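With one protein chain withheld, the remaining protein chains of the complex are depicted in position.
Let's turn to chain A:
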Amino acid sequence: MLENIGRKLIFPIDFPSQKRTFHLQSVILLISALFASAFGFFTQSLLNLLICYAAGVLITMLLVVPPYPSYNKKKLQWVKPSMTNSSMATESGKITVESSGEDIIIVQ
């Protein structure tokens, strides 16, 4: 039960997006850190610096953390299995196996 819930809360994104979000994150955080320091220095206020940097971190979180649909467009395409049920049936000759879902019906 809990495992199922945990599996649904992973929210994965595709590989190119993972690379892109990581790059985005480090660039935005560095820029906001430098900008916040400069802003705080020129206004001579540590509180301004903290607010500015917190805003930067929040923006980064909003851009990077949620699994937006655009981050899932290039999902990895797995190779489909070439062996099908019908080919198995021709090899065995007499017995044909049809599978629909999890139930297996044997027809003679």
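The rule is simple: a contact is a pair of C-beta atoms (placed from the backbone, for glycine too) under 8 Å apart; a residue touches a chain by one contact, two chains touch by 3 or more; residues count from 1.
One rule holds in what follows: contacts and distances are computed from a predicted model.
Assuming one chain is omitted from the figure, identify its UniProt name from "SAM-dependent MTase RsmB/NOP-type domain-containing protein", "Signal peptidase subunit 3", "Ras-like protein Rab-7A" or "DNA-directed RNA polymerases I and III subunit RPAC2".
Checked against "SAM-dependent MTase RsmB/NOP-type domain-containing protein", "Signal peptidase subunit 3", "Ras-like protein Rab-7A" or "DNA-directed RNA polymerases I and III subunit RPAC2": the hidden chain maps to "Signal peptidase subunit 3".
Footprint of the hidden chain on chain A, which residues?
Spelled out for chain A, the touching residues are 9-13, 18-19, 21-22, 25-26, 29-30, 33, 36-37, 40-41, 44-46, 49, 53, 57, 60-61, 64-67.
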